[in-house]
Every structure is written in C-alpha cells, then in structure tokens.
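Removed from the display is one protein chain of the complex; every other protein chain stays in position.
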Amino acid sequence: MYKATIFVTLKESVLDPQGVAVKGSLHTMGYSEVSDVRIGKRLEVSLDASSQAAAEEAVTLMCQKLFSNPVIEDFRFELEEV
Amino acid sequence: MYKATIFVTLKESVLDPQGVAVKGSLHTMGYSEVSDVRIGKRLEVSLDASSQAAAEEAVTLMCQKLFSNPVIEDFRFELEEV
Amino acid sequence: MIEPTAEQIRDQELYKEMGLTSEEYEQVKGHLGRLPNWTEVGIYSVMWSEHCSYKNSKPLLRKFPTTGPRILLGPGEGAGVIDIGDEQAVVFKIESHNHPSAVEPFQGAATGVGGIIRDVFSMGARPVALLNSLRFGELDSSRVRYLFDNVVSGIAHYGNCIGIPTVGGEVFFDNAYDGNPLVNAMCVGIINHKDLQKGVAVGVGNPVIYVGASTGRDGIHGATFASEELNESSEEKRPAVQVGDPFMEKLLLEACLEMVEQNMLLGIQDMGAAGLTCSSAEMAAKGGQGLDLNLDLVPQRETGMTSYEIMLSESQERMLLVVEKGREAEIMAICDKWGLQSAVIGQVTDGNQYRLFQHGELVADIPVNTLVDDAPVYVREEKVPTYYVENESVDPTDALANIDANEAIEKILQSPNMASKKYVFQQYDYMVRTSTAVRPGSDAAVVVIRGTEKALAMSTDGNSRYVYLDPVNGGRIAVAESARNVVCSGAEPLGITDCLNFGSPEKPEVYWQLSKAIDGMSEMCEVLQTPVVGGNVSLYNETKGQPIYPTPVVGMVGLIEKREHITTQAFKQNGDVLILLGDTAIELGGSELQQAYTATIAGRAPILDSGKEKALQQAVLTAIRQGLVQSAHDVSEGGLALAVAESCISGNLGAKIQVETDYDPTLYLFSETQSRILLSVSKDKVEELVQTMEQFHVPAQVIGQVTEGNLEVHVNDQLVIDRSVAQLTNHWEEAIPCKMTASSTSTN
Partner (left out) sequence: MRFAVVVFPGSNCDMDLVHAIEDVLGEEVNPVWHHESDLSSYDAILLPGGFSYGDYLRCGSLARFSPVMEAVKKEAEAGKLVVGICNGFQILTEAGLLPGALMRNDHLQFRCEIEPISVEKADSAFTMHYEQGETVQIPIAHAEGNYFCDDETLQRLEASGQILFRYAGKNPNGALANIAGITNEKGNVLGMMPHPERAIVDWMGSPDGARLFTSMLAYWKENHAS
C-alpha cells in the first residue's frame, strides 16, 4: 500500500485571485507583514501497487490526466509506502 | 522574511464529498487500485517577522481566524526562514 | 469509547447530557419496563427533542387553521400539499438551520437547503424553487460579516449545484441576532396528484431500503443541538455540524423521482434531523407496524461505529424506502444507474416493536408508538413581559420631530435592511430551470408552470420588530404582508408554511410571545383563507440568556391563473397614474424611521385590521385580472416614501407625488400603516380602477404620476423630497457591498 501526497499549484504566471483576496483580508485584519499568499490543493491518495516505481508511474499519470490542468497548474508529489 | 506552508484538511470524521467523487472517477478510469482520496488546501504565506517564534504565533492565529474553521477542519504548518 | 451501562446512565444521570429530564427518563423506564441502554436513551432523547416532537409547541400549533377546499395534505408529512388544478399540486415547506449555521455558516446553511429539498422530493414532488429568510447581527461586526458571507455562499452552493433556482427571500440585520443568526430555507415543488408519496412502513415482511450517502459520525445529536440554547460549549458540539454534498443529492433526487414515476414505492422518508432513528421510527409508527433493522447492513463511512452512533448520525443525502417484497432489484437498478449506493437494511414486522440488531445482538427494543405518539407535551407558563406593558404609553412620534424627508429617504435606503439585496441574490442561480418569470427584486418571485398558463408566486416575510412590540399584530402582519406580496404579483394566496424562531419556551415571557404570535397568524390565515400546511419550530434561540426577537417567518405561495396577470413592482411608463390604496395613519412603532433616527424600537406596532386587509387584497387581485394594473407594490417598511422609491428604482423612472395631510410630512411619508398598496395605472384605466376599488370599499387616492425625472414629493404643496433616481439607486445598491468590502471577514 502506498500513500501519495500531491500538491497542485497555479503556475507562477497565473493570477491567483483567491490568494489575493486572502492577502487583502489579512491586511485588513492587521497582518500587514504578509507580503504574499498563494493557494493550492493538497491531495492524499492511497493506492495499491506492486512496487514504488509502479506507484510512481500510476500517480504521475493521474496527476497529468486528472489532478492538474496543464494550462494553469503545476503538480508535484511525494510517495511513501505505508 | 519567513515562508509558512499551511495545510488545511477536513477532520477525519467529516465527509469529504470531493474526495469521494474523485475516487469514483478514478475507478471508472480504471484505477481500481485507489482506495482513498482526500482533498485539502495548501497555502503559502510569505511574511515578515522579528523571530521564528513571532512568525509562528502570527501564522497560528491566521490559521485559527481565517484559513480554517475548527468546527470541521484541522490545520498544520511548516515555517522556514527565507 | 466504552459505552456506559444502563445502571451508570441512571446513577450518574447521563441522560441529562442528551437533553432528557429526570421525569422524561422515568417515563422511558415506564415504557420499557426496564432500564434503557445507551442506544435507547439516545433514541428517546432525539425523538423527544423539541425539533422532532414539538413538545413545547404542539398545543399552540393546534390553533393554526390547517384545512381548506384546496388542501390535499396539511402539516404532518414532509411538506404540505395544495391543489392547483389540472391534477397538479404545489408542495412546500420551510425549515430552520439556525444553530449549525451559527458554528459553521457555510455548511450549516448548505445542509439546511439540502434538508428542505429532501422534504419536498420525498413527497414525490419535483422541487422548482428555493427561498430563504435570514437574520444576522449588524454588519459592523467582522464576525457577522463572516457569518453573512458564508451563509449566503453556502445557500448558493447547494441550490446552484443541485440546479434548483433560489428565487427569493429576505435578509434582516439587527443586534438581537448577534450571537444567534437565523437561517430558514424554503423549498417549493410541483407534483401530479397521483404521484403523492407517504412516509409509512406497511406490509409485514416488506424490505426497508437505505439509499444514498454512507453513514459517518457527523452530526450526531444534531436534533438535540437544535433544541438547546447556544453557549460557550456549543463550539464543543462541533461534530453536530455536517458537510453537504449537493452532487449526491442531485443523484438522489433524480433516482427517487424515477422510482416515484414508476410507482415503485410504498413509503419514503428522508433522513433529516435525527437521521435513521427518526425516519424509521416515524415510518413504522405511521404505518402502525413494527420494524426490524440490522445495523450491520447500513452503509458506513467509518469503521467501528456503535449502534448509538449509527442511529444518531445526521449524515446528509440519505433516504429510507419501503417497497413491496420482490421489487428490491428494480430499486437497486435505478440506484446503480445514478451511481448511488443502496442496501436492504431491515423489514416491516407485525406488532409494535422497534428492534435494532447489531453484530447478531438485539441492541434496542422499543414500543415504537412511545417514540412518536407518547412523546411528552408541555404547556408552559405565559407571562406578559414588562417591556410590553411599558411600551403602552410610549408615543414613537415624540422622538421623531423635524426630520428632513430628503435626508430620511437617503438614510433609510442605505440601511442594510432596506437596501438592495443584490449582493445576496446575484450569488444565487435564480434562473436555472428556465421558469423564473419574476426574478428577485420585486415583491414576490414568480415561477411559471411549463405546459400551462399558470404560475406560482412566492414570498417569505416576517417583521420581528413588530412581533416583539406586539406579537398579535406582528403575527397578523407577517401573514398579511406575505399574502400582499403574492397578490401584488397577480396571484391568489393559497396557503403558508411557517418557521417559528423564538427564544426558550421555558421563559414565560417568550412563551407568551410565541402564543400571541400564533394567535395573530392564525386569525389572519383564517380571514385570508390561507391555511398553514406545514412548518417548523426553532426554539432556544438565545445567547448568553438573551432571546432573539420573536421571529415567525411566513412562506406564502400563490397561484397565478394566467401568465398575462404577472405583475411587478417596477413602474412601467412615463405618465402612468399613481394610486395609493388604503388609509394612512401615523404608526411608527418598530418602523424604519424610528430605528434609523433613534437606534431603538419602542411603542406599539402598527395595527392590522384583517377585514380591511382582505378587502384590499381581493380588490387588487380583481383589478390585476381585469388588466387595469401596470405595477403593484405593497407599502411596508419605510412607508409610502420607500414604496415609491423602490418602484422608481426598479423601473428606472421618476415620480411626481402630491399629497395633503394634517400630519408632519416626514411622519406621514414614512408611517408604516398596514393594508396599503401602491399601484401605477395607465391614464385611460384610472376611472375603471377607481370603480373596482369602490366595489370592495377600498379607499383609493390618486397621488401623482410616473415621470422621467426625479423622485419629487410634494406634501401640502411643499416640495419635501427631490432626488434623482440614479442617485437613489446608487445609495440603495451600494449600501451592502460597501459594508462588505470596507473590512475583512474572519471566523472569530
């Protein structure tokens, strides 16, 4: 059994309106020391696989096909056997 | 300057409809080896602070007041000086 | 967790934690003839909670008129049903989700919407519209802004996603709701008579089928939570909040309606408050049967759930069905098509026992009627509050002398209570299903019925300041205003659903408010022939011992016979004549003017004469059907001045008003005297209109005309209001967005 922790983030070049809004809220709440906020997704996927390499391949495919949209997002993941 | 990476996840006992739907799709796509998917948020916050301890305190407060609702979510974060 | 034994429950009085009193515990012992175990105590406590049993309100609710020639089904089932002809009926109900929304506003509000939708489609009806009624503290508080924003987006999220238009509602801000916001959601559906379903378990040996989301530990004891006062430890009741999945509910909705259409069901009930317990026990009690459930067969999301947890979970998006033995496969096939999980979890039995099995053991064994029919009933003590007595001698006009009308209209248009609610409704998909003929922003929303000339008008209303000052009149006004809204849209009022949001009934003053408000509402319903076909009671709305304003919310539905009768409040054409129906007195207790200039409310609420109201409504409906009316708007909060301003703003036209009065002009213009409607009528119809009004003995006064200029109001030939409509529109539209963007919203 493997557990993949996947991080999907908006590409640097893409504006993150949610991050901007959260930063704005932080500023009005008095946290003027915050200079940047970016918001992304974190997915935890538990899967069976015959080997670490097999798991890695499967997760990579899922990320490319489903978890991220390459037009706007990047992904990366960590994999551990559990 | 500090960078906090914050993870907000639904509490264990709380339904994650998004995770359930994604798992369902993975199964129809043929990834029947996936047994669980849970989806959370990942936030990156850059902030100024006088010390690691001060940064930690500020981020904890932000998490409690803005980034998460303790009724249904848990949070944790990592902090590094940059 | 290790469950306490029956003896521990007794000795340590653990039943109290679940909300049962010592006397109630003794009754349970009597019903069982032994000590109840943990699961059984849990089951009794939710079934006997106010939310499920109405133990504090039942005797009062009996005062409501509930029958009438069109009523197919009154209170009792999931939702009320009223005939609308052509073998069709309208099904509707309102429900509160106040306490969950106070601790998790987004999910609390969302699951409130989800719950009321299930109430309607479990009757076999197709939901066609949603409305809501919201109360918050004032927007200057960041906690309030957070609650407001998240409640609205929670409602939007659920309704938009499932694809039922949210077409109307109301929002009101007052410090009385600061710690205890109100979130009431209403759903309206349409059904063919032959499809009407019942929540019964019948036919010994028939299977009980569970459909929908699996059961988790979320929302355990939600019904009890809803029946308690909010306090510091409410935060610890956190698991009582559930997360909704509108996508799942959409699948459940379509699957259930497919089963209804194919006539597969003997009984269906949604698992709402008190989850599996309430649905199964009520179905058995109504069917006059016993029930066996095997909890091992209940789909579960988490491992190691105890029988107590399974029975008390309020996981969302679940339905319980009873079908004829042998038809299980047909049900499963439909569930499979929609990707829903389903399981036979038990069967209908002979007799009266409600028996639960888990891991091969009998874990609960209860005479089912004792859960439903033998729930305790309390008649509480009533006491007239001192504030009410003191208000007798208060004359609100004393504090309101010499107010400039120009200033007053701008000030009141910008009060969040009177300002445009576009900030709210632009987040709701009010057009999905392509039936919405009058969108949010007029007196009532109108939804057409495809394939017919008919349409339904609907509105939610309730002015709690009036009810606080005078519960009888306030109760009358709540019903009258919602009916007036519906009439102004061209509809005949059919009936109401109500949500009674009050403080603790154990306080004699609160119980008095409840009792008197129900008297007023009942009287008005009787006179208008709009019976109460369903509703909900939410008591214990208090924080730190302070009750909210008594807040009965009325959801009214009316029938429009022909699409051409659909009428809105917007002025239509330059030159149209303005006619004010009804008499104007100076009544400013609880008014917007009083609130705006004194920041308090005092005195008595306006008086409502139910006979006059009835005549007014009949006259206006007749005139609309005769084709005499261009626009109709009820005169309510803010009085004549606000009514004219709103009709100008919605029509983007001006008006020139000329009136005579012996009173102070500002008091006259902002008085909230009831039973008044503002019409605009094209010149050539004025005479006929006046005749129609005479037939009904309704005073009609020509007060001016629609123009393309400013809003100009002359009182006794003196110009007291002169403002450009664009400027007024701007004040009115920007008020709430301004308050919301000016500052942050945070969870605490």
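In order of appearance the chains are A, B and C, and numbering begins at 1 in each one.
The criterion applied here is as follows: a contact is a pair of C-beta atoms (placed from the backbone, for glycine too) under 8 Å apart; a residue touches a chain by one contact, two chains touch by 3 or more.
Because the structure is predicted, anything quoted here is derived from the model rather than measured.
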Thinking of the whole complex, not just what is shown, which of C:R439, C:K572 or C:R625 touches the missing chain? C:R439
Looking at the whole complex, which of C:Y177, C:Y308, C:Y428 or C:F571 touches the chain that is not displayed? C:Y428
Could you pull out which residues of chain B are in touch with the chain that's been left out? 17-18, 21-22, 24-25, 28-29, 39
Per the touch rule stated above, chain A touches the missing chain via residues 14-15, 17-18, 21, 66-67, 69, 71-72
Footprint of the hidden chain on chain C, which residues? 153, 156-157, 160-163, 245-248, 250-251, 338-339, 425-434, 436-437, 439, 448, 450, 563, 566
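In this section, only the chains that are shown with their structure count from here on.
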Determine the centre-to-centre distance between chain A and chain C, using the mean Cα coordinates as centres, and give it in whole Å. 41
In whole angstrom, the CA-centroid distance of chain B from chain C equals 36
Where the CA atoms of chain A average out and where those of chain B average out, how many Å apart are those spots? 10
Touching at least two other chains at once: which residues of chain A meet that condition? 25-26, 29
Junction residues of chain C - those touching two or more other chains: 746
Per the touch rule, the chain A residues reaching chain B in their complex are 1, 7, 9, 19, 22, 25-26, 29, 31, 33-49, 58, 62, 65-66
Residue ranges of chain B touching chain C (in the complex, touch as defined): 10, 13-17, 20-21, 24, 64-66, 68-72
Write out the stretch or stretches of chain C touching chain B in their complex. 103-104, 106-107, 213, 216-218, 235, 238-239, 241-245, 247-248, 301-302, 315-316, 339, 746-748
